[in-house]
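Here is the structure we will look at.
For this depiction, one protein chain was excluded, whereas all remaining protein chains were kept in their positions.
Letters A, B and C mark the chains in the order given here, with residues in each chain numbered from 1 onward.
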Amino acid sequence: MIRASIIGASGYVGIELVRLLTMHQDVEIVHITSRRLAGKRLTEMYPHMKGTADNLQYEDVSVDTVADGSDVVFTAVPHGTAMEYVPDLIEKDVKVIDLSADYRLSYDVYERVYGKKHEKKLDAVYGLTELHPEVAEAGLVANPGCYPTGAILAAAPLAKMGVISHAVFDSKSGVSGAGSDPSNVSHYPNLAENVIPYNVTSHRHSAEIDQELRLLAGDSVKFGFTPHIVPAIRGILTTAHIMVSRRVTKEEVMGAYHEFYDKMPFIRFLEGGVPTLGSVRGSNFCDVGLEVDSRGERVVVMSAIDNLTKGGSGQGVQNMNLMMGFDETTGLVFPGLAP
Amino acid sequence: MIRASIIGASGYVGIELVRLLTMHQDVEIVHITSRRLAGKRLTEMYPHMKGTADNLQYEDVSVDTVADGSDVVFTAVPHGTAMEYVPDLIEKDVKVIDLSADYRLSYDVYERVYGKKHEKKLDAVYGLTELHPEVAEAGLVANPGCYPTGAILAAAPLAKMGVISHAVFDSKSGVSGAGSDPSNVSHYPNLAENVIPYNVTSHRHSAEIDQELRLLAGDSVKFGFTPHIVPAIRGILTTAHIMVSRRVTKEEVMGAYHEFYDKMPFIRFLEGGVPTLGSVRGSNFCDVGLEVDSRGERVVVMSAIDNLTKGGSGQGVQNMNLMMGFDETTGLVFPGLAP
Amino acid sequence: MIRASIIGASGYVGIELVRLLTMHQDVEIVHITSRRLAGKRLTEMYPHMKGTADNLQYEDVSVDTVADGSDVVFTAVPHGTAMEYVPDLIEKDVKVIDLSADYRLSYDVYERVYGKKHEKKLDAVYGLTELHPEVAEAGLVANPGCYPTGAILAAAPLAKMGVISHAVFDSKSGVSGAGSDPSNVSHYPNLAENVIPYNVTSHRHSAEIDQELRLLAGDSVKFGFTPHIVPAIRGILTTAHIMVSRRVTKEEVMGAYHEFYDKMPFIRFLEGGVPTLGSVRGSNFCDVGLEVDSRGERVVVMSAIDNLTKGGSGQGVQNMNLMMGFDETTGLVFPGLAP
Partner (left out) sequence: MIRASIIGASGYVGIELVRLLTMHQDVEIVHITSRRLAGKRLTEMYPHMKGTADNLQYEDVSVDTVADGSDVVFTAVPHGTAMEYVPDLIEKDVKVIDLSADYRLSYDVYERVYGKKHEKKLDAVYGLTELHPEVAEAGLVANPGCYPTGAILAAAPLAKMGVISHAVFDSKSGVSGAGSDPSNVSHYPNLAENVIPYNVTSHRHSAEIDQELRLLAGDSVKFGFTPHIVPAIRGILTTAHIMVSRRVTKEEVMGAYHEFYDKMPFIRFLEGGVPTLGSVRGSNFCDVGLEVDSRGERVVVMSAIDNLTKGGSGQGVQNMNLMMGFDETTGLVFPGLAP
């Protein structure tokens, strides 16, 4: 039984971590922190957790207190804030999984993209375990962004094949990615029966996609990324339109995806059918499917994830499993909620 | 490890049983039957189950084959059809949980309400474990209907107090209760942004509500029941408007509900807030909350369940736990999916 | 061509008035006011109005300026604020339709229910034209609340028959009634796939229902009212469960509804089928349907309105038509948006 804590457990990433960790047989949650909610029981804010997490109470305690009582700490605070907590935790020899963007990118890229000086540099592994088995040896893992998780997993085998001439990632996301605070985009009359594109050529998650595709392809990969909010709570469906630099056949591409993904427990590469949000809702699976156009010039790869699970907290637990020496799938192999 | 089978596993009740049983550490699923789907893998029909139920295949086998390999059998077939399977299973000394209406009512009531002769009479316990602990000794349990589960649990303590003068159960249900086959009511353009009342004075589930409230109150209880379909996949919110025969105070009524429910693991009686579908989605909990009007003449009790879980397959597993000597909560204590 | 203005045109009531008045051949919109949005074009806030209301600009002008340029003024400001504008408008001999609660109730009831002293008393007609034809002679009309519109229209014929022993109004409302500002209840992850009861025994709209049913029945009518928010933008479905003081037949009750409503252009009394939100979305119609239980002791009447149209701005225009001497239906007879 290991002891885990969550710094910044008030939002959707935090509550999803709690949901998953309460179902994990080898983990005990020790501290959940929130300045705003300190003193309140978790179940006051999230009544659906009654009967399964009655003992958890939000605290406003020091990093030291958290570190002293924990084997592993999840930092689920905003970008730019995580770097205030992480170095102290690492110094105390606690394993850290940071769910913010603070440790995902090289520091120069981070500073350019997030417009903020990074003063607390540390070695971190990008926590997409499908591409980075070295997570198992890491002390600090930077949990990937939700959009990059879906986009990179859609394109990785083709990137590795070295045939991407140009890619367009068109993502359709549920609104929980925008957080638990009400906003114009999450206002039901604005979102129901609607589709809302945003940051159509300038989303910051592009930097992560760029970094990982470059690693796979051995060179910069040309791509565009455009996100949309759709009327759904959870999930990201990414349609990757991939123009290839030479003609490919469906058999060849299917083969490459099988080879890449068949041993990976959370990637379900589909022989037939298409990935949909409904099939991954609430689960840590990433469904991947593809078609090749009749000329062999465009491959359309679709990936579906639950943004809060495989695209967030579930991936965090997957990283934790590897870092703590558990089997990667411990506590994470359950079906999504369908219908 | 016990062996469980499901007769009629093609629909939503069946697939929800599979979801729950795959998460139950003491159960192995042996047979899932479906004439229509015989030969197909479960994951072909329900791709969200990939990676968690890959070995399950629909069969079209005899009742004897099912009985011989199973300790417990769930019958998830239509009303009127269950009675063709249940007696043979019982004869083979297999425990049976029937999810149809065939064994819920006294036979004369059944024949009147369902307009069908009942030729296969057997002793059965009405499987609302909160009211019927004798489930633990039963060989055949009639799993309650989804609406009755919510309505009876909302009103039970007041019925036992003997103060109900007249009750109105106004239920708002997700559409999964209507099954997995497309229909006019489940057609997205008809249901989205809509509320659809149906069977407003004549729903057959009234008979179960009548039977159980009568048992609690020791006498017939006057009530009306009106169901509505709302734009939701899962869940039933029942608003029970209860006119009382004498003035009551909120304290008195709250006390009665606490006394009735505090020991019951799946009833979460709320001190504050209101039950909502969102808090029980995907879980076996039933949330109950209430208000008393300023004159003490009307009590509004609200209950929320997931119709497929506590209102169906979850309750079936809860019954199975008691019948097989497990703790009632085994495999069923996990939070719902929120957000 | 008459000149109309809207004080407080920034929210959903205001924008729905603009939608309806731009489709009204005899009305020109002169002023739309909003302190917060003064200087902005309407189409900046509501881009769906481009091409149909390009000339409208929010102003922050005095009541006198509005009055001088207008034949009729709609006040669409919060409860308690309307009374700051209405008396000056009436003094200037402008017709006023107030969409707040400030003039709907007798003043003692208003002060008790809204907890606020009423200093600006004036004669006003309750603007449910189906019950108050004297709207045609009024200088000030108090536009009814959305819930009371649906509840009163559901029960009116039975109230007039004098047979209501006890009524329960269980209402299911879209969330636009809560306004255009984001809030916890309108936060998509909280509302989608959910049903949320609120103010279950204490909603302030009860006072309007009480006032109007009493007028019809000639005596106080016992009732309870419980509202719920459902996942819909527009619409209120009210299920009125009416326990009658003597046995009634369906024919008798149908007859009473036909007699009451057959001449009223916006009430569609259904011979068969049930009212649904989908049938009235975006229109000024109120659909009414009913069933009588087999014992003749409970009548279930359902009414469906669009809360922003018949339950708000459409009813406001209907009142305007009568006050200005137009046909009641001018500009309002168009079908709702279905599918």
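What to note about this one:
Assume contacts are C-beta pairs under 8 Å (C-beta built on N, C-alpha and C of every residue); 3 or more make two chains touch, one makes a residue touch a chain.
Values in this document were obtained by computation on a predicted structure and should not be read as measured data.
Between the chain not shown and the residues C:Ser171, C:Thr226, C:Ser279 or C:Ser313, the one that touches is C:Ser279. Across the entire complex, the residue among C:Arg19, C:Arg104, C:His166 or C:His228 in touch with the chain not shown is C:Arg19.
Here the missing chain is touched by one residue of B:Pro182, B:Gly218 or B:Gly273, and it is B:Pro182. Residues 166, 168, 170, 172, 174, 189-190, 193-198, 200-202, 224, 226, 228, 230-235, 237, 239, 241, 243, 274-278, 281, 291-294, 298, 300, 302, 304, 339 of chain A touch the missing chain (whole complex, contact as defined above).
Even with one chain removed from view, chain C keeps its contact list with that chain: residues 12, 15, 19, 22-23, 46-53, 176, 180, 192-193, 233-234, 265-266, 268, 270, 273, 278-283, 285, 287, 308, 333-339. Not every partner is drawn; the one left out touches chain B at residues 12, 175-176, 180-184, 186-189, 191-193, 231-233.
Operating definition for what follows: only the chains that are shown with their structure count from here on.
Of all residue numbers that take part in the contact between chain B and chain C, over half occur on both sides, making this a same-residue interface. The distance from the centre of chain A to the centre of chain C, each centre being the mean of the chain's C-alpha atoms, comes to 46 Å.
Rounded to whole angstrom units, the spacing between the C-alpha centres of chain B and chain C is 39.
Looking at chain C, residues 189, 193, 231-233 sit in touch with two or more other chains.
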